[in-house]
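Only one protein chain is missing from this complex, and each of the others stays in its spot.
By written order: A, B and C. Residues from 1 in each chain.
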Amino acid sequence: MISNSLLEVRNLHTHFTLGGWLDTKQVIRAVNGITFHINRGEVLSLVGESGCGKSTVGRTLTRLENATSGQVIFDGKDVLQMPASEFRILRRDIQMIFQDPYASLNPRLKIVTTLSEPLFCHKLVRSRSDAREKIADILERVGMDRNDMHRYPHEFSGGQRQRIAIARVMILAPRLVIADEAVSALDVSIQAQVLNLIKKLQQENGMALLFISHDLGVVRHISDRVAVMYQGNIVETGTKHQIFDEPNHSYTKLLLGSIPRIPMGIYS
Amino acid sequence: MLVYTFKRLLACIPTLLIASILVFLFIHLIPGDPVAILLGDAATPEDIAALTYEMGLDQPIWTQYLLWLGNVLQGDLGTSIFFHEPVLSVIADGAETSILLALMTMIWIVVFGIPIGILSATRHGSWVDQITSGGAMLFASIPTFWLGLYLILIFSVGLGWFPSSGFPSISDDGGLLNIRFLVLPSLTLAAPNAALIIRLVRASMLDVSREDHVRTAKAKGLHPMAVSLRHIFRNALIAVAAAFGFTFAALVSEAVVTETVFSLPGIGRLVVQSILRRDYPVIQGVILIIVVLYIIINLLVDLAYARLDPRVSLK
Amino acid sequence: MPLLEVKNLNLSVLTGNDLLPVVRDVSFRVDENQTLGIVGESGCGKSLTSLAIMGLLGGTPISMTSGSIVFSGQELTSLTNKERRSIMGNQIAMIFQEPMTSLNPVYRVGDQIIESLRKHRQMTKTKAKKRAIELLDLVKIPEPENRVESYPHQLSGGQRQRVMIAMALACDPKLLIADEPTTALDVTVQDEVLALIRDLQQRLGTALILISHDLGVIANTCDYVAVMYRGKIVEAAPTADLFSNVNHPYTHGLLNSIPVIDRDIEWLKAIPGRVPTINEKLAGCAFNPRCNIAENICTTCDPEQITLHDDHYVRCHFAKRGTND
Partner (left out) sequence: MIIMQRVLWIFKGRRLALIGLFWLCLVAVVALIAPLLAPFDPFEINPIMRLSEPGIPYLFGTDHFGRDSFSRSVYGARMAIIIGLGSVSVALIVGGVVGMLSAYFNRLGHFLMRVVDVLMAFPALLLALVLMTLLERSVTNTIIVIGIVYATTTARILFGMTLKLKEEVFIDAAKCAGAGHGALLFRHILPNLISPILVQASFIFAFAQLQAAALDFLGLGLPPEIPSWGNMLSEERIYVTRAPWLLIFPGALIILSVFSMNLVGDVLRDKVDPRFKLDIKGI
């Protein structure tokens, strides 16, 4: 079991201190001692309501936030302890998709520049033409046209931008992708397309996926296992069926009970 | 609120310290021996040696700074080379004029700036807005001294309504009526600053008017005037208050010019004359006082801000 | 007589020199005590429709080009601004999406509720404040006597939305418009707020227009549903009838796109393509580029509204033929 896990998080804490001496000091325990693991090629969902700390988990794993204490072991190496220079190399294997496709692409850069950045930073290509070849490939894989690389982000719709953001991640062929509310900002009809795309890429590449979301329907659709977070802690972990069909924790039950259901019985 | 005030006061201390170091270093930045500079051209070598010892200039610079700071805290800002009087009393002589000028200017700024700004914002896009906001920008583009000269030319030389220069103290003959000497200078000084406030009130009101809560207020069926004043202006006031410190600095800058144009015996003209006379202790003293004043005003602005915006004070 | 009847409403946005239609030919009615849900994706014109009913389009680049809005027998579009304002917040009230920004941050909650009472009911301050406390109690805010003195930033998102509801109900409106009232809230809070809206709507007999992108929310709250796509109502029917007898391919696609929590689906049947922007001019049916049953006629001819049976309307050339599920 242990040998099979790609990522192991042990007793992770991420706290934020608000206000200096001019204000009353406040410590926010966004992530308050959580432990979980992800196996190779597995989809684990982290689900919870806003402010429960699920996004902070993702940001801590990619070292966009500093952990207060705890261990994050990725493929046998402690991610939190390694020097920044070493972690920059490891970034290739731990990639992140962000929520807002309108904010995650630099508006001043052509798609080709945005997509070449990871290639050149990780020295995966020798020349610009090499890079272009790879970019054209990946764009087609995410359902875009290869000529889209010469355009700017504002020329695309939200769904298309999210495909580009996914391309930026997939171009590195990472072993772990963290998707932070990756489909929440999209309209339902587009959300379904992008969700299908993420699922397809995950299955083709065999990467592990940490899917962070507040939407239980989406979570059920994509996950193998689910961890429910509440106020900085994981209150329940289990396979998809355990969580959705036989929930144990009262919070999980409350969450499931709150979803407005569509009378699909009548419909189908 | 009390705790907030106290903490905010404490936060001023590092700023004051850095400012005092900069002001202190000013004398040392002037090329040449500071003692010779302080004593002026007429000083003998004996005087210089005596003062060097007295001021502790043979000591390391940190000790000198602490000595100087100690003197400043006791109200001793040094002696003017030109007047041979304590700097503090030289400055105090100009204080009445400058304070009265500032007060009168503030009145103009509030009386003209805020209503015109509101008018401009509520009539956004109309000809009223184009004239008021364009006019404000034009007034902010006029050099202060040029405006002053032409006001003198029209209202004193031409029409003879107001005196053109000088300001006898209100304790002299004429009493409060002497204020008339300040009408033209205060208008000169107010013009660019009122223009700034007009533009600021307009811009912040337009900004607030796009916020969601304004739509809520409109949805209640309130009169557009009530929406503008009670909801939009009240919120815009927060930004206007925050910019007040900036206005003060602009005011001081232009006061230097205005007092020179109207030959007012204020602190602004004192600075210019002291610079031309190379009366460095006075320059240093005035700068120190203005900087301290600026920091105090910013402190007051912050406290006012906390009263205007409940999100700040009631943390 | 219906409480509200909207007929052939057309709204256009002015961009540069072009007047682009954003809401086209929208007609619906709401009877007293009824709840109407308007569902659609972002940019479909559902929010603009509600703003037009409220009369809140002034100052925006959007204008009403034609149509009529009749409320309690009164044609709203022909009223003067003053007459319109006496209805706004009084007989028609609105709840907005963002509870975080929809309240004025510098005034106490109570003062904001009092405002419409003083304006429309000419109440004294003390009387209005008593009513404000009652209203906060009505929307189930604990300790209303203290909460009435709170500033918005001292309340949670759910509580702010309750305050918004209290504010809207202050003058006992006949019609309440709620524009995405729970979108910014967490599911558990959403559940409570929706329950509150349903409860109040039944107890007070207020008619309700609920606007949402979430079919689940609509299905659980409304008697009648209108589905909008790119400025048009493409299908409208009583809720139960809509879900048992889906006719428009867009409604169909929307339902298929939603991942549900009680069933496993391997691949979602997503609607292909993307939502067209308002600048794109589309010939024929606006949905034809994404439709799986579109034929030639769909690219040339915009379908008229067809009545299937009582109160079930569809805009599709193939409505009666059904869809190829």
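To be clear about the criterion, a residue touches a chain if its C-beta (ideal position, glycine included) is under 8 Å from a C-beta of that chain, and two chains touch if they have at least 3 such contacts.
Source: prediction; values computed, not measured.
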Touch partners, limited to displayed chains, of the chain removed from view: A, B
Given A:Arg29, A:His122 or A:Lys200, the one touching the chain that is not displayed: A:His122
For chain B, residues in touch with the removed chain: 14-15, 18-19, 22, 26, 29-31, 134, 136-138, 140-146, 149-150, 152-153, 157, 195-196, 199, 207, 239, 246, 248-254, 256-257, 260, 271-272, 275-276, 278, 283, 287, 290-291, 294-295, 298
Positions on chain A contacted by the hidden chain, ascending: 59, 62, 64, 88, 91-92, 95-96, 98-100, 103-109, 113, 117-118, 121-122, 165, 168, 172
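Everything below uses one rule, namely that only the chains that are shown with their structure count from here on.
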Chain whose average C-alpha position is farthest from chain A's own: B
A-C or B-C, whichever has more C-beta pairs in contact: A-C
Whole-Å gap separating chain A and chain C, where each centre is the average of the chain's CA atoms: 33
In the complex, chain C residues that touch chain B: 54, 56, 59, 84-90, 93-94, 96, 98, 101-107, 115-116, 119-120, 151, 153-154, 164, 167
Touching residues (chain side chain C, partner chain A) in the complex: 41-42, 186-188, 190-191, 194, 213-217, 219-220, 240, 243-244, 246, 253-265, 267-272, 274-275, 277, 290
Touching residues (chain side chain A, partner chain C) in the complex: 49-50, 157, 159-160, 187-193, 195-196, 199, 214-218, 220-221, 240, 244, 254-264, 266-267
